[in-house]
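Scroll down for the structure; my scribbles are underneath it.
Each chain you see keeps its place in the complex, though not every chain is here.
Per-chain numbering from 1; labels A and B assigned in written order.
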Amino acid sequence: MHPRLTLAISVMEALALFAYAISGLIEARKRRLDAVGAFMVALATAFGGGTVRDVLLSRRPFYWVQHQEYVVVIFVMAIFAPMLLRMTTRLVDERMLLVADAIGLGLFSISGTSIALDAQMPAFTAVMMGVVTGVFGGVMRDVLCNEVPLILRDSRPYAVCAFAGCWMYLALERFDVDTIYNVLLSTAFILVARLVTFKLDIRLPH
Amino acid sequence: MHPRLTLAISVMEALALFAYAISGLIEARKRRLDAVGAFMVALATAFGGGTVRDVLLSRRPFYWVQHQEYVVVIFVMAIFAPMLLRMTTRLVDERMLLVADAIGLGLFSISGTSIALDAQMPAFTAVMMGVVTGVFGGVMRDVLCNEVPLILRDSRPYAVCAFAGCWMYLALERFDVDTIYNVLLSTAFILVARLVTFKLDIRLPH
């Protein structure tokens, strides 16, 4: 793989993880959790999807075992959460968080699908694993915070964008598109689909 | 095994899965979830129990990986949920859903126990695995919908029927009853126990 592409993906991954972690911190703040709660909810949001996928696929080691540095960073983020969230709301506007979250949705879903394919899962299962990887962190965040998971009720296409993008990844794979370009293309598709449907306020049947 | 019996069990299984999925769709409707929510809750209700059992027993592949056709059917059911539920309430009365659900409880519990026995689990654990298989889909449905799981509070014998039936299965197994008859007998026992205790409005201590 071209080293610059590898770097680009690593950067996007870090970005996405922190976007997910911050969404956990924001939710924890809303529910008035303490620092431990903020840490756990942020961890669950960032790593929950991939962990559930790996448990389902009997796959080890977990991402957060291999990348302990991210766990430590989220630990520090949770301790300084009040400060961090104030900074975030001042420096970063909501659109930037939305974009980072959409990058995460795209990257995690596509990587989940690709990992499931490597584990010899059939097509439909691989797509479902991708969607689980992308959205399950948010589900765990909301269950811990005692809410009906947002993605099950907000009627905006979120899981649906991931679902479509994962199928696109499978299709391009059949056409022998190089994996790295396929990852980038499919991730970009999910990212754009999420942002466009959000902007146009497109709704799912209810 | 006699092919007609195998067919009978497959038909009952399909019936039970759809009864569970429909109970998920009904709950999703009540909580005003969107189509994605309906799909996920229906999936969790139908496959949750068996999946938890398989994770606990380190057993693969999952039922829903081997039977993707059921996942696709539930997918379609979730998309047409509003229509489907209207049809269901018109064509099928509540008693039929109750019976189908009780068939599911029986069949899933007994198959769970039988699978746990094959995995060399001791007796009490095998029974617990059976009960988990039968009731955990409903627990996941209610947790996702942000409710205290119905089976933990409604004080009707539901898990208790499954529990008794699984012990019956173990006992008949000791007496060398042929597996297929044992499955049918024990499932029938749970089915009847559930319907009779429901009808007589028997309550657990509270």
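FYI, a contact is a pair of C-beta atoms (placed from the backbone, for glycine too) under 8 Å apart; a residue touches a chain by one contact, two chains touch by 3 or more.
Since this is a predicted model, take the numbers as computed values, not measurements.
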Complete-assembly copy number [criterion: all chains share one sequence; 2 shown]: 3
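In this text, only the chains that are shown with their structure count from here on.
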Where chain A and chain B are represented by their mean Cα positions, the distance between them in whole Å: 31
Chain B residues touching chain A - in the complex, by the definition given at the top: 28, 31-37, 40-41, 51, 55, 58, 60, 62, 64-65, 68, 71-72, 79, 82, 143-146
Touch list for chain A against partner chain B, complex: 55-56, 58, 121-122, 124-125, 128, 139, 143, 146-149, 151-155, 158-160, 203-206
